[in-house]
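Missing here is one protein chain; the remaining ones are kept as they sit in the complex.
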Amino acid sequence: MTTLLEVAGLTVHHGQLAAVSDVDLSVAEGEIVAVIGANGAGKSTLLGAVAGAHRASAGTVTFAGRDVTRLPAHRRVAAGICLVPEGRRLFPSLTVEENLLTGRYRGRNGPWTLPRVVDLFPWMAQRRRQVSAQLSGGEQQAVAIGRALVANPRLLLLDELSLGLAPVVVRRIYEVLPEIIASGTSILLVEQDVGQALRVADRVHCLLEGRGVLAGRPADLSVADVERAYFGLRSSPALAGEAGPAPDAEPVEGGSR
Amino acid sequence: MNWLNAVLQGLLLGGLYALFACGLSLMFGVMRIVNLAHGDFAVLAAFLAYSTVSGTPLGILGATIVVIPVFALLGYLTQRTLIQRALQTGPLSTLLVTFGLSIIIQNLLLQGYSADTRALPAGSLVSASLKLSGQVSISYLALLTFGLAVVVLLGLQAFLSRTALGRMLRATADDREAATLVGADSRHLYGVATAIAFATVALAGLLFAMRSSFDPSIGPTRLLFAFEAVVIGGLGSLWGTLLGGMVLGLAQTIGAQLDPALTLLAGHVIFLAVLAFRPQGLIPARSTA
Partner (left out) sequence: MSAPTQRRSVTDGLLDRAAGPVSVRRGGRASAWTGVGLFAVVAVMAYLPYVAYTTVTDALITFLLLLTVSSMWNLLAGYAGLVSVGQQAYLGLGAYAVLQLSDWGVQPFVGVFLAAGVCAVIAVPTSLLAFRLRGDYFAVGTWVIAEVYRLVMVRDTALGGGSGRSLTTLSTLDQSLREALTYWVALAVAVLSVLAGYLLIRSRLGLALTAVRDNEVAAASAGVDVGRAKRAVYLLSAAGTGAAGGVLLVSSLRVQPDTVFGVQWSAYMIFIVIIGGLGYLEGPLIGSLIFFALQRWLADYGVWYLVLLGAIAVAAAVWLPRGVWGAVSSRGVRLFGVGYRLDAKR
């Protein structure tokens, strides 16, 4: 499988705080890669940097062989990277249809047309003219994904799909991911819900305080591995009696096989 | 009856005010800023047309065809160079930059044209009027101005709701960052909004110059009228701006009927009344971000 996205040594600062520190990550064509981690671990910032919303202070982002680290955010859509931002961020005064159409503004031609997106989320057919501010959370999430799909990205970035949504709604949203992959788009997603991420991803990265602490296939990682990486507990046989995070701990790295 | 005349004149005057106001409203809607030099650019357009008409074989129509695109370009460039920088510096900066521009334009015009009043020769269009009855007549120019205002507003509305560019303008107004994520270059879109604003205010300036005499100092008053029309009509509503303009025009002409010295004050008082009792305006916008 060819590598579509290559992130190397990425560091992103918010002011003086390094939200992302020296992270390496890659996404191959046709893959779903998930980034998990606690609140404030830097997941959304990482995704934002790939989308161009945040400036990288160090490191590189290479997409389809091209260095896009310094490419302005508004040019990345044409390059093939689309972000579905955290909290949906639909345009509230625009209708469902208009929101979807904005995705076409700088989009590329490809399998995803407006009718095909409506097929993916059939409820949209009746509600095209509805102002998006009136939609429910799950519906807004669907429109946000549709808006990104309509641009026919090669890499779709999904930031916290499950945020604020009921579990049954989240499951339904995740059910469309295989069809997106089948159409030729790869996915890099950030997810708070670890179980959901492990179920759907081909590979998983775990971030802790901005650093990558674990990476591998879900099948190869044990629950204990993930827990340790997520919470930053040091690997030690005598975990009983030792509580609390140790920020100075050495990163526990699983190899990516 | 003079009163009927006053009412008709006032309503038609609303068209001119709406033309002045729609650019201001667009810029505020998209960029959240008020261009304090808005009225001065209208005056600049009038002077440019004046020089074109007196200095070249072009007539008034030719001058209009030249001036409006020039101002659209001027608007785009002003946004990309000055206003964009000010937007990035801070909320106060745009107010200052446009205020500074206002001072510069007024005084450069004063230097170039002196404080004498001029008028744009519109020929028979100015003097001819439609006689409705013995005492009631409407000038063709007033009708034309109102008609043009309606056409411009219709065009603007169609642009915003039907075209991709207009849709992106509305999207950028809603959420600039999210718009960037779908590929919108906000600097370019702001430039487009400013270009439209400058073009419409230039048209307004020309139409005004055809019906009244003008001098370098009248810019700020035009800004205040535009502003009042927007607030009276309701922020965020294009047709509200037309209604606001008509209410303002009506207030002014009726005030003038009572006492010519009351013209301006009547308009201001109506504005303050709307602000006091219906601050959301006559046609409030659907609430968005």
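As written, the chain order gives the labels A and B, with residue 1 at the start of each chain.
We adopt the following convention: a residue touches a chain if its C-beta (ideal position, glycine included) is under 8 Å from a C-beta of that chain, and two chains touch if they have at least 3 such contacts.
In this text the structure is predicted, and so the values were computed from the model without any measurement.
Enquirer: Which is it among B:Leu11, B:Leu26, B:Leu101 or B:Ala142 that touches the chain not included here?
Expert: B:Leu101
Enquirer: Looking beyond the chains shown, say which of B:Asp174, B:Asp215 or B:Glu228 touches the absent one.
Expert: Within the whole complex, the residue contacting the unshown chain is B:Glu228.
Enquirer: Touching the hidden chain in the complete assembly: which of B:Thr89, B:Thr117, B:Thr163 or B:Ser213 does that?
Expert: B:Thr89
Enquirer: If you put the missing chain back, which residues of chain B would it touch?
Expert: Interface with the chain not displayed, on the chain B side: 28, 32-34, 36, 82, 85-86, 89-97, 99-104, 106-108, 110-111, 220, 223-224, 227-228, 231, 235, 261, 264-265, 268-269, 271-272, 275-276, 279.
Note that only the chains that are shown with their structure count from here on.
Enquirer: Where on chain B does chain A make contact in their complex?
Expert: 164, 167-168, 170-171, 173-175, 177-186, 286, 288-289
Enquirer: Under the definition above, what is the set of chain A residues touching chain B in their complex?
Expert: 51, 53, 72-78, 82-83, 85, 89-94, 98, 101-107, 131, 133, 147-148, 151
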